[in-house]
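Data block below; observations after.
Removed: one protein chain of the complex. Kept in place: all other protein chains.
Lettered A and B in written order, each chain numbered from 1.
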Amino acid sequence: MTGYAIVLASGELERITAASIIGSVAAAMDIPVAVFVTMDGLRAFERETVENRDFDGGAIAQAMVTAEDVQVPLFTEQLAQAKEIGPLELYACTMVMDLLGTTLDDYVDVFDGELGVAGFLERAEGKEVIFV
Amino acid sequence: MTGYAIVLASGELERITAASIIGSVAAAMDIPVAVFVTMDGLRAFERETVENRDFDGGAIAQAMVTAEDVQVPLFTEQLAQAKEIGPLELYACTMVMDLLGTTLDDYVDVFDGELGVAGFLERAEGKEVIFV
Partner (left out) sequence: MTGYAIVLASGELERITAASIIGSVAAAMDIPVAVFVTMDGLRAFERETVENRDFDGGAIAQAMVTAEDVQVPLFTEQLAQAKEIGPLELYACTMVMDLLGTTLDDYVDVFDGELGVAGFLERAEGKEVIFV
């Protein structure tokens, strides 16, 4: 195992946050992480969604957003920080962007680029795949 | 790693499609793929569900179904094609079929057979497990 390849396909804040924490902690431990954001996961990274905190999710997501004592930064900040600390890369799914008619400019500024599934599987080779 | 072992437990069209694309692309790259369809995932393969396109899912699933430019074939067609091209096998979960009182005849004709969890874990040995 030479790292984690995370496929982030869920739009639920709880799952996105779990993926973001796992990726960030791994990167801080100097473990290479490649995150491929696709399907409903990609919608959560849209600028408008993030600005309005318009995420899907339930009670724990609410607790995260309103918590004062426990600081859980939003996944976008967490991933941006992780990229400065360790070997973490983020890619947006080309197919879903084509479907939605979006470009990287429509998403918060954390992506290293866009990839197709074949391109991601190549980067995932030898890595532990985590489908969220 | 000698392939992917995909546990398809979700009934959401976005997640099923993501799993189907990953499996198909891997098979096309000559990577062995074993897909184990269980829980809500199995319901999505029922003949009636597929005929009526009666899938769970949100905005991206809708975009997929209505898209004219971007051709995303339905997961059942995609998996059928993948089986002709590369080493992809599909198994239905015996336990859930027992629970629902169904047989393989109730599902679209893409399965290589049915398996219990122990049987699937044996096939998953040495493979990268992806739980969808």
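Keep in mind that, in the parts below, a contact is a pair of C-beta atoms (placed from the backbone, for glycine too) under 8 Å apart; a residue touches a chain by one contact, two chains touch by 3 or more.
Keep in mind that this is a model prediction, so the values were computed, not measured.
A.B. asks: Where the complex has a chain not shown, which of A:4, A:55, A:75 or A:120 is the residue touching it?
C.D. replies: Going through A:4, A:55, A:75 or A:120 one by one, A:4 is the residue touching the chain not shown.
A.B. asks: What is the set of chain A residues that contact the non-displayed chain in the whole complex?
C.D. replies: 1, 4, 14-15, 17-19, 21-22, 25-26, 29, 31, 58-60, 63-64, 67, 69-70, 72, 128, 130-132
A.B. asks: Determine and list the chain B residues touching the chain excluded from the picture.
C.D. replies: 7, 9-11, 38-40, 43, 95-96, 98-100, 117-118, 121, 125-126, 128-129, 131
Note that only the chains that are shown with their structure count from here on.
A.B. asks: When the C-alpha atoms of chain A and chain B are each averaged to a single point, how far apart are the two points in Å?
C.D. replies: 24
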